[in-house]
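Below: one structure, written as structure tokens.
Apart from one protein chain that is not included, each protein chain of the complex appears where it belongs.
Per-chain residue numbering starts at 1, and chain names A, B and C are given in the order in which the chains are listed.
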Amino acid sequence: MKTMKAAKVKKHGEIGENCWSIWLEASEIVDEVNPGQFIHVKLNNGEKLLPRPLSICETDTSSNTLRLVYAVVGKGTEALSQVKTGETLRILGPLGNGFDINQSASKSIIVGGGMGIPPLLELSKNIPGKKEIYLGYSSTPFLLEEFEKQNADIYVSTDDGCFGYKGTVIDLMRYNNAQGDSLYSCGPKPMLKALSGWAEKNKIPAQVSLEERMACGVGACLVCTCKVKKENENDWKHQRVCADGPVFRSQEVVWDE
Amino acid sequence: MKTMKAAKVKKHGEIGENCWSIWLEASEIVDEVNPGQFIHVKLNNGEKLLPRPLSICETDTSSNTLRLVYAVVGKGTEALSQVKTGETLRILGPLGNGFDINQSASKSIIVGGGMGIPPLLELSKNIPGKKEIYLGYSSTPFLLEEFEKQNADIYVSTDDGCFGYKGTVIDLMRYNNAQGDSLYSCGPKPMLKALSGWAEKNKIPAQVSLEERMACGVGACLVCTCKVKKENENDWKHQRVCADGPVFRSQEVVWDE
Amino acid sequence: MNEKKINMPDLSIDLAGIKLKNPIMTASGTFGSGKEYGEYVDLNRLGAVVVKGVSLTPWKGNPTPRVAETYGGMLNAVGLQNPGVDAFMSEDIPFLKKYDTRIIVNVSGKSIEEYCGVAERLAEADIDMLELNISCPNIKEGGITFGTDTKMAALVVKEVKKVSRQPLMVKLSPNVTDITEIAKAVEAEGADAISMINTLLGMAIDAKNKRPILGNVMGGLSGPAIKPVALRMVYQVCRSVKVPVVGMGGIMTGEDAAEFILAGATGVAVGTANFTNPSATVDVLEGLESYMKHQGFSSVGEIQNAMKK
Partner (left out) sequence: MNEKKINMPDLSIDLAGIKLKNPIMTASGTFGSGKEYGEYVDLNRLGAVVVKGVSLTPWKGNPTPRVAETYGGMLNAVGLQNPGVDAFMSEDIPFLKKYDTRIIVNVSGKSIEEYCGVAERLAEADIDMLELNISCPNIKEGGITFGTDTKMAALVVKEVKKVSRQPLMVKLSPNVTDITEIAKAVEAEGADAISMINTLLGMAIDAKNKRPILGNVMGGLSGPAIKPVALRMVYQVCRSVKVPVVGMGGIMTGEDAAEFILAGATGVAVGTANFTNPSATVDVLEGLESYMKHQGFSSVGEIQNAMKK
């Protein structure tokens, strides 16, 4: 039986402006990870009961560790940021379906925005062939060094123009005339929506990783749903981001919200 | 304005069978303590909101520290026992009224049972004249070395006869024909009730320190009451253990419960 | 007490004529159809799997966000999303039938006809019991009115009893002035068991964005925060009716389960705890077993009768 596991914190610290990196020892989990999957992290905090979903940023099978990169946005991530090296966290995973990597693509486009960027690192490592990677930040970049180690063309945009192109990552893709036969993306919903339009126009099959507030993380509670088009019908249904996603084909997502 | 204060843990560990000792740095508090007073300890635990009342076992004004000695009996004291040296706890105090020390007594009797023993250490230090100290434990004694440093005759009983006299501390007092003109006591209610009867019979004015579940600790919420006889009336009223006690004259307590 | 018995307490219970191997069930809506937790829990170990709410036709459920975390609890506003009774019968029952556990199906509806329709369809199904959910706070039509109105509650039970083949457990809403009144009314109409409590109606507000957190504005509060209210209501109802009660609301440990049984419950269900720990159901089971051993209880019935005062 699978179960929540105690994972020892190997390394933990701020790697950028409100951007934290934590390495966890998680032997049985590490080998199973598909890029784009996430884990559920239970906080050692009586006030909050629910685990927090965080994408797996990268894995290191030699040391049996995996990395999460996160921003402090509320009480849960605040509590997480206080956890010290050597302490243990309870984690569940890997959860969800990762990206469906097109092994025969000659060139792939990878697009990340803000805290959607972390899972794209493990993805980039696993995608064969040529890659254009677009990374959009609000201001200071993070994980850039790690991406630069990938065999890929890296393009960076920032909202405030602090670094790289000033504007959205979609603006940058347009400006750059991005090219590829597969697109993978993770980021805030407005970005994914715009990207989905771009991909449709450019006839590139795109996969997007969505976020929604979660409880169980395993598909049982139905709180984490998103709207997905029904096949061959002018209707939609609710699907679970945790178990049916978090990665969806951009064309099947109903972007109305 | 008084307020809850952050107190640094200077030393913390088990000093006997399920008996813990914690030294806290609490500069402003230490100078004000009367023996028999307690402090409210707030746990760093989201599940439990209420502080825990713990008697001040002794103070060290030279290092501005005070000591608590406690048993792990539930989740709160369990969480407390996990606190490490160097961490801080939030504390409020000193609270309640301590013992009213009879400065002119020629001989005092001090009687403690179980976790009622800790506050009697600071008391013993402050009582002038001759002293007989009776300490009752269930099995292994604790704090005995500290009591032996006091200029007093120490008598020990244990329920299982592991150490000293086998039986209750009241049995031991009877056996020993305890003598004195003031009696001070803290311990479980049945012991205090028996003691109160003994004191009445022997015409010795006795003070007893009571325990009751608390919330505010400052006299506002009225959850911590005990029954106290009304003066010159055949009736009783509820008084607050936290603010009117925890020390009461044994003759005024209604022992029916 | 018999030493041998205490070493191996008998956890089995009789719930309205159905024998369960132990009192631990899943709370409807928190355990999917069992499949989702099958990787984490050996379903054979559970007394019963109570599946999510099933309605006559597919329901889409509420808009997101459907969850908000609160102090010691959570609000949900799923709105009974489900694929309808036909899909449920063809997909989920065959899966659950592979396990040696009881199957209890939570029945949802917006009208008496709809409740009866589901019960009629399920009459043909190989399941052990129906749980009539008259208490979902997330459905505007139906749910809230049935569960909080004594007459409507009695009426829907009466009608469903006419068409159902399996024993009928009725799930009560805590959002009422006097829950014993509803309990007595549904018992009088033939409810074979009562389960309680469903969630407390609550709300969370996002002060920064100045809006309700839930898409549905209000939602149902569950988790340890509500345990004192649940225990009180179970205690009251167990003293008002003769049918067995399945207690739930914030059960996280074996000791919590014991508290509900001391209050009078025959069985207990584990809900929100599954989200905190996917093995919660078996952890509660093991905790209850060890409680019984320590306290010298040889059967669940003994716990039910052990409360002092």
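Keep in mind that, in the parts below, a residue touches a chain if its C-beta (ideal position, glycine included) is under 8 Å from a C-beta of that chain, and two chains touch if they have at least 3 such contacts.
Only a predicted model underlies this, so the values are computations on that prediction, with no experimental measurement involved.
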| item | value |
| --- | --- |
| Options C:Gly53, C:Gly72, C:Gly109 or C:Gly267, residue touching the unrepresented chain | C:Gly72 |
| Residue touching the undisplayed chain, where the options are B:Cys19, B:Val169, B:Met191 or B:Met214 | B:Met214 |
| Absent-chain contact - pick from B:Val9, B:Leu50, B:Val72 or B:Ile154 | B:Leu50 |
| Residue touching the undisplayed chain, where the options are A:Glu25, A:Glu47, A:Asp100 or A:Asp181 | A:Glu47 |
| Absent-chain contact - pick from C:Leu80, C:Leu172, C:Ile226 or C:Ala269 | C:Ile226 |
| Sites on chain B contacted by the missing partner chain, in the whole complex | 1-4, 42, 46-51, 76, 90, 92, 212-226, 237-238, 243, 257 |
| Contact set of chain C toward the excluded chain (per top definition) | 68, 70-73, 75, 148, 175-178, 200-205, 207-212, 217-218, 221, 223-229, 231-232, 235, 250, 255, 258-259, 262-263, 291, 295, 306-309 |
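Throughout what follows, only the chains that are shown with their structure count from here on.
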| item | value |
| --- | --- |
| Centroid-based (C-alpha) most distant chain relative to chain A | B |
| Core chain by centroid distance, with centroids computed from Cα atoms only | C |
| Whole-Å gap between the CA centroids of chain A and chain B | 56 |
| Interchain centroid distance [CA atoms averaged], chain B/chain C, Å | 46 |
| Chain B residues counted as touching two or more neighbouring chains | 46-47 |
| Residues of chain C whose C-beta touches two or more other chains | 71-72, 224 |
